[in-house]
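Presented below is the structure to which this report refers.
Note that one protein chain of the assembly has been removed; the remaining protein chains are unaltered in position.
Take a look at subunit A:
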Amino acid sequence: MQSCTNKEQVIADAGSVTIHSGNILHKILRTSQEICQSFCGTVKQWTADKSEIPSITTQCSHGGVFINNEKDTEWSKERNRDDIKLTVKLFLWKNDAEIVKEAVLTVIDYYQCEKIDLLLLSLPPTSNCPHNTFRSVKYQDIREVWIQLCNLAADGFITELGVCDMDEPSLKDICESSDVKPVANQINLQECCHPPKNLSAYASEHHIKLLTHNDPNDVLPEDTLQFVLPASDKNRSWKACFLTRYSAVIRLREIVMLKGYFLCMKATKES
C-alpha cells in the first residue's frame, strides 16, 4: 500500500496510468464535450481523496496506476448477464495487439462481467486523409490487431466484433481475408447524410449492420489530454495508448444502464 499523501507522486513516478471516468450518464447531459467532461476533475478527485490506493490488481497487470473514484457499481443489480448488452468502442493510437488485449480485459475485469457483447474497433486516423471520416485500410496493416480480437473472441471474452469508419474496399478486404467477419461497421452520421451506395450494398449483402457514431476523427486532442492529466514535469509527457467507451443497455427495454470511459496513457520521456 502506498501512502495517500503521495498520490501526485505516484502518478509522477508511474510508467502508465489508466483512468476510469465512472458512470457518466448524468454527468454529460448538459454538455457536448463528452469525453472532456467525462474525465473532468476525475484525477483531481482521486488525488484529493484521502483513502488508500488499493494494491495492484489485474487491471494494472502492465504495471500502471489505476485512477478510479467509483465506490460501487450499478452493474448486475439483480439482473441476468443475458439481459444486458455491453458494447465497447476501442480507440487505438497504434496498431498494437498487446494494447488491444489490455483494453478489453480492463473493462471485463473492472465490471466482472465475463465478456463484451459487441466490440467496435476504431483505428488511428490515416495521415493522408485527416478530414475524411472513412478509413481506407488494408487488412495486412491491421492483421495482428484483428487476430488478437479474434483470439479474445474465441476465448469467450468478446461475442461479436465490429469495425468503425471502414469504406467499402476496406470492409471487403477484412471480410475476404479473415475467417471472422465483422458484424457491424460504425460510421459517422454527421459527415454523411446517407451512407455511400456501395457500402450500403456490400453491408446489406453480407449482413453487416451499419451503426452510427458522432465521434470526431481526433477523439482525444492534445489540449483535452492535458486537461485530463497535466504533465508533471517538462521531461515527461503522456501519450494516449487506448481509449475505450463502454455502454451497457438493458436488452429489449433499451434503457441505458451505464456509460463511461477508460483512458490509458503511457509516460514518455521527452528528449
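Here is the rule we use: contacts are C-beta pairs under 8 Å (C-beta built on N, C-alpha and C of every residue); 3 or more make two chains touch, one makes a residue touch a chain; residues count from 1.
Rule of thumb we're sticking to: contacts and distances are computed from a predicted model.
Peer 1: Assign the chain not included in the display its UniProt protein name, restricting the answer to "Major facilitator superfamily (MFS) profile domain-containing protein", "Glutamate--cysteine ligase", "Nitrogen permease regulator 2" or "AP-3 complex subunit beta".
Peer 2: Matching the unshown chain against "Major facilitator superfamily (MFS) profile domain-containing protein", "Glutamate--cysteine ligase", "Nitrogen permease regulator 2" or "AP-3 complex subunit beta" yields "Glutamate--cysteine ligase".
Peer 1: In the complete assembly, which of A:7, A:20 or A:85 touches the absent chain?
Peer 2: That would be A:85, which touches the missing chain.
Peer 1: Among A:10, A:25, A:97 or A:175, exactly one should touch the missing chain; which is it?
Peer 2: A:25
Peer 1: Considering the complete complex, identify which of A:143, A:181, A:209 or A:266 is in touch with the unshown chain.
Peer 2: Result: among the candidates, A:209 touches the missing chain.
Peer 1: What residue numbers in subunit A mark contact with the hidden partner chain?
Peer 2: These residues of subunit A touch the chain that is not shown: 23, 25-26, 28-30, 34, 85, 87, 118, 184, 187, 189, 193-195, 209-214, 247, 249, 251-256, 259.
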